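Some chains omitted; the rest stay in position.
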């Protein structure tokens, strides 16, 4: 027995985190002991007794009456202890046969993590939805696209929203790539060199709904932290997107820009200054983004110098993984609503386009296409012409023609040409290049993305149901074993075979 | 013109890095100007003149006589300046029509990066080769697998090597996933809101060998840094593997472990202590791993608060990306040779297994399978029995039976049972679970991985050749335009159509 301080140091926070692994561990123990029975290492009678105890534990856990105790170190030993208390040492002492806590905790985390990756993906599709909606409503809402935070060229809010759609869509891809590396069975690896017993890794794979087996047993154990790092990187990128959209909206909602107004639900007053409406939700998002980076850095710097096999340093990665997931989940709960309640100030944005002279490159292009200047000449001409000029077509025309004369060009621009370039709406319509902001181009993108999103949603929902289905199926098998419907391993195998994936 | 200090601050280091983008930028300009001609924005005569200038530049660059100048800021402006000097402002001033440096630099980096991702992948297969070789030669080389750096259970060096094989194989997967997001055409995005011209993004895609188009033009510009972050994360994971294998080998080659000896080429003497052979290559690897983490952290913390569109903060990510790639390339040049020249000390490792009592769990399992104790009982029995005992079968038998008596178990172990558990080689043979270290299991894995690796190598080589082929094809087209074989856009289109992918 450890001294209090040492127990606290090793266990205290971790056992708090282990709460999230109670359900995974119960399912794991069901599958594992059924496998032990099927491979002949556990008598049917003992299995039945163990399964009953696990179901009982499950109910107590649901009711909240089951508490993890620090003196038993972790969820695995707590579960074992519960089963031993229920069934006696002779029976309960068998549930941890042919495994170690090393493969067990990886399995628990993966059962937990795969579900989280899917639920985050689903939440992310809601954000994608809200961005599509915003885009649809703002196909003709002009705004000045910025580079270096200086007005660059006119674009539309729809185009802006769709750019984030595409960013988050790539995040979805990354999450699902990670998912594929997560949903693999580690059980059977024990402490890394497997076991000298005839156990059946394929059976636990099937019972637990894993899509494959991570084969090399040492690789399994060494890879603790790898799913964690990859997940945290993926979440870092996701949060980076939220942080950047936050940055945009914080700027656009300043009293200097006044492009948008955030929904009342997402701003907060000051305790001192009565006039204030602060974009706290967005600021918290930027703040949380840095936390995820920190968690990633923690996991990486932990993995860097670990020898192969398990070291307890890895335990600490659990906190960073869980905290990272929690932050992202909360952010994704809030963001779709925030996006949907943005109020747009169209006038301010058109005005900002004109003031920011976002038409300059268009004029230069006109000099190229209509007046046969080379681009670099046209650029220099417009640069000089716009130096001290207001957004006035006559004035600009005059200035340009002055320069034309000086540089001995024979051509002269007409005021209508400049007027056309200054017409922001027309300018937008012409930006019809593939992926550009013209209403036509944006509509093409919208149609494509709506279809794609529906397909993605269905895919994720299917996966979620599949996994829930597998867990239900495991319960069903366990119950049939208890009830005597499944008496022989052969019956189990037949049942599994008949189950369509 | 900027003051010297400011120019130095903004440009100096960056233009050094831009050297790697000269070739990509030349190809980019070829494709871009051919596209301008095809879409009617550039006369044939001017195109020919530009293409000649670009070929000339290419030759000068190969000879090393072309130098980037800081006063022109970056590779793009340097290339433009070169072409203007060659063809005059009227012609040369057209090459940067209908693009901006924002889409241009992304295109350059992607052309550079996709090649690096493939060449790193190919180098990585050599490492995989060396691990397979090491595994093949050590199928029966027993060593004590560690957890917590304490001997845990017996395994083999083949199993150990294959565990790293699988780790690096996943890295390969991650690199190729990143590759798919990298090899997309950004051209046509200009500063983010596309252009109001009828340019042809599909054509530049084909000419430059991109596999698709990144559609939304603002998304393209905002995504600078995303490929960088993803690549650096992938490289971080790759280096983490090298760092961990280094850690293992540093330990195994200490004078206390003496499991392995590194090849003379990979150790270094001391300037003070004549007896020393230090594993410098491995230590440098750990050191470089932290650098890649730092580069990743740099890119992430840069992206976090950037508004949409280009900000010059992004320029700085170039250094971190290039440096990270360089470090990994160098490491991968060294490691296959290092792995191949490891000398193994078989006796020391068997000895370490015995001393480390790696047989303890096997004895416990024997008590379960042969003597019907539950696992937890068996575990406690062996734990107590081994407390102050040498690795001696008689002594262990006696101790266990004493405890059996005390705990009122009716069964007694036989000394042969214990002897068998102490026989490390037999123990290994029995660890025949899927993915386990038994020679049989390892041979199964070897066969599978050899096939897989061959397939992967072919795939990567093919991709490399394909991209080189595309660049050659672009040169061919450019030459045919110069030589007058292609006179009309229709001829170009026909040629492209006839080209099988």
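The first chain written gets the first letter, and so on, giving A and B; residue counts start at 1 in each chain.
What we mean here is this: contacts are C-beta pairs under 8 Å (C-beta built on N, C-alpha and C of every residue); 3 or more make two chains touch, one makes a residue touch a chain.
Quantities reported herein were computed from a predicted structural model and do not represent experimental measurements.
Here 2 copies of the chain are placed, and the complete complex recorded in this file has 4 of them.
Basically, only the chains that are shown with their structure count from here on.
Matching CA atoms, the turn from chain A to chain B amounts to 180°, rounded to the nearest 5.
Looking at the complex, you find that chain A touches chain B at residues 41, 80, 84, 89-98, 102, 145-149, 152-155, 159-160, 162-167, 170, 173-174, 177, 181, 188-199, 201-202, 213-223, 226, 229-230, 233, 236-237, 240, 243-245, 247-248, 251, 286, 289-290, 293, 296-297, 300-301, 303-312, 361-362, 365, 368-369, 373-377, 427, 430-437, 441, 445.
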